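Structure below; questions to follow.
Shown here: the complex without one of its protein chains, the others still in place.
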Amino acid sequence: MADFVAWRFLIFVAIFGMLVYLQFYLAHREWRKLKGEQASDIDVNYVRTEDYFAQSFRMKAQDWLKLPSSVDDQGATVIVKGNERIRLLENLGIAADGSCRDIVITEHDFSCGPRSTMTREIWARGNAVVGSESRLQALAADGAVDLGENVTIARWLDSNGPLTIGAGCRVGARITSRARILLGTGAEIRSAFAPEIGSAGWDGKVTHGDPAQFTLLDLDLSQDSADVGRQMAAAGLSQDRLLQLGPDTWIYRGDLAPSVAIRLKTNLVVKGDCFLPAACVLEADLRADGSLFLGPSCVSHGNLIADGDIFLGRSCQFSGLVHAGKSALFSQWTRGFNPQATVAVYADENMSLETDVAVGGKIAAGGRVEVVDSTGAFEWKARRGIGEKDLRVLAKGQGS
Amino acid sequence: MRRLFIYPHRSLRAVPLNWPRCALSALIAGGLTLAIVRLLQPLFALHNQLCLGLLHLSGIPVTGIALVQLFAAIQPVPVPLVAVTQIGARPLELWSIFAAAMLLLLELHRRIPFARSLLSFLMVLLIVALGVVIFDSAAQFGSAEFATIWLRGELLIWFVLPWFSASMLILMQPATVLGIGWALISQIYGFFWSAIRLALCIGVMHYTGILFAPMFWFVLGVMADVVYLVVFYSVGLQWTSRRWDTRTN
Partner (left out) sequence: MLIVIAKLCLLFSVVVLTLYAVRHYLFAASRLSLRRPKEWMEFTGFVLPRVSVLVAMHNEEAVAADILQGLVECDYDWEKLEVVAINDRSTDRTGDIIDDFAARHPVIKAIHREGGAGGKGAALQFATPRATGEVLLLFDADYFPGRSMIKQLVAPFCDPQVGAVMGRVVPHNTGRTLLTELLSMERAAGYQVGQQARYNLGLTPQFGGTVGGVRASALQSVGGWNSESLTEDTDLTFRLVARGWRVAYVNRAECYEEVPETWEVRKRQIGRWATGHTECLHKLQSSILRSKALSFWQKLDSLFVLSSYLTAPILVLGWIASLVLFFTQQNSVALFLSVALMFAGYQMFGNQATFYELGVAALLDGASRRVLLMPLSLFNFFASTGAICGALLRFYFGKLRGTGRPRWQKTRRYRENGNGNTFGNGHGATPRLYSQGANGLYTRSSNG
């Protein structure tokens, strides 16, 4: 009887063992399947291109054109690929309130009237004109592109020629041009990349007005301590707050708000907010753990980095990179160009441009890039507590 | 031009936390916790019944039911009473079982490289238990004491499990009904699995005394709870990942 009892327990142990294995069964089974498998193809040739989507679409379209085709009753070449229809025409003009569900490739120009709807991608080998309030999926043009007002492009937009975005347009993804991009007031996009990008009212020039002459206080933190002390004191800053980080980089603990226009010659990291009065010149990089506010006519030759917001006053110029951890506003007449390189501007949240702002390179945002009018700019400033008084403080020091 | 497959996949940049979903998950967890608190005594009684049933089925003679105090705030709970072999008084049996167990562990140690550290750990526990049996017979305890230790640990798991399920629900974002079902299933599974494991441990104690008690407490105790938690978690994640149509390996 005792042996029999022990056997029952042994059976229980065996069943228990199976239950324990069951816990690991899925893992074991998956391991047997995965064994020897490379996780996935690794593409070491991958490069991140600004116009990837457009180029990819063009390449795919060229492949599609090699597929068997037929001719429809309107004389267009039609290629059927699975659930997709690709139409190839010489030119295409869609009337107002018209629509098209096909992928369209035109040998020359494409146009659509107001309130048209194009649910698939379009490739115009000539120019493209889109009527107001139209809705498109994506558009690539080998010529110029002209979007009317309040057009919505769900995805990307690309052109080899000039690209004009009307007021109130919305583009869901990247806009790229090999020539120039003009953004109308109220336009919202994700990013733009072109040799020249300008907001409404831009006169096409890389500088605005004549450069004014200002008296600047030189602030060179690499000089000896006594000189630096004098300079800091003259600027209304405290030398005690300085900490040297590297041979060419200093930390300033607390907010930085010079009382006069300065020419900063070394890299500076501000552990707080930074308020620079008008006409300051930054010859190196500037970073703020808080927000960065530059008064009118400031010039930055280095990079501007802030964990908070970045505000560039009127007529500011920059030739480096601008990166805002939150939002950024470029006031009217701001220019960002570098003859030797492309500049880039990025805000993790929203990037706002007033009218007559121009950048040579890239503008992008995690949220949206928008062109705002004076009301929008005022609201941006008001939300961040920048009143007219503060702007006057920032403008202090202006004058020769 | 096809963009070649990028490794690893970056289909998801983030999984934004959905605050209503977080609140709902917290509510479900809170509700489950409250239910456990209210039903604690019946749960322990059912746990005991399950244990008893399994012990009977596996032929382990149950000498009675003891009421043990887990914590001061909880009424005494019933646990099975089983005669535990005083293996210290049977040296031949003791050393035979010890040797057999060690040989088995050593053989597994030799054959399974990835489990070597765990097996070494188990061998240490076995040796310590042997030492206690030989040198400190007063330290030996019975099934009621073991069950007390066990249930204290499992009680912690029963309270933690709803909150862990909640964290999974936040991540997996299933439909509400599925989410509640998931939390319930994992709770019920844990409960039944605890009873089965306890029955096995008590059964082994009946034959071998406390020789394997520390090993089982470590390995079949909380560690086993963590294992099934991870299994549930991994299954849930796989289901979620497929549902979100992310590319598979």
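A and B are the chain letters, set down in written order, and residue numbers restart from 1 in every chain.
To be clear about the criterion, a contact is a pair of C-beta atoms (placed from the backbone, for glycine too) under 8 Å apart; a residue touches a chain by one contact, two chains touch by 3 or more.
The shown structure was predicted, so the numbers you read here are calculated from the model rather than taken from an experiment.
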Quiz item: Out of A:87, A:208 or A:323, which touches the unshown chain?
Solution: A:323
Quiz prompt | Options A:17, A:195 or A:236, residue touching the unrepresented chain | solution = A:195
Practice problem: Identify the residue among A:51, A:133 or A:273 that touches the chain left out of the display. | Solution: A:51
Quiz item: Please identify, in ascending order, the residues of chain B that touch the omitted chain?
Solution: 1, 4, 7-17, 70-72, 113-118, 120-121, 125, 128, 132, 136, 139, 141, 145, 149, 152-153, 156-157, 160, 167, 170-171, 213-214, 217-218, 221-223, 225-227, 229-231, 233-235, 237-238, 240-242, 246-249
Practice problem: Write the list of chain A residues that the hidden chain touches. | Solution: 23-24, 26-31, 33-39, 41-51, 55, 59, 176, 178, 191, 193, 195, 243, 245-249, 251, 253, 267-269, 284-287, 302-303, 305, 320-321, 323, 325, 341-344, 346, 348, 361-362, 364, 366
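Simple rule for what comes next: only the chains that are shown with their structure count from here on.
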Exercise. List the centre-to-centre spacing of chain A and chain B in whole Å, with centres computed as mean CA coordinates.
Key: 51
Quiz item: Across the complex, what residues on chain A touch chain B?
Solution: 4-9, 11-13, 16, 19-20, 23-24, 26-27, 34, 37, 39-43, 45-46, 52, 55-56, 59-60
Quiz item: Mind pulling up the chain B residues that touch chain A in the complex?
Solution: 1, 3-9, 54, 57-61, 193, 196-197, 199-200, 203, 207, 224, 227-228, 231, 234-235, 247, 249
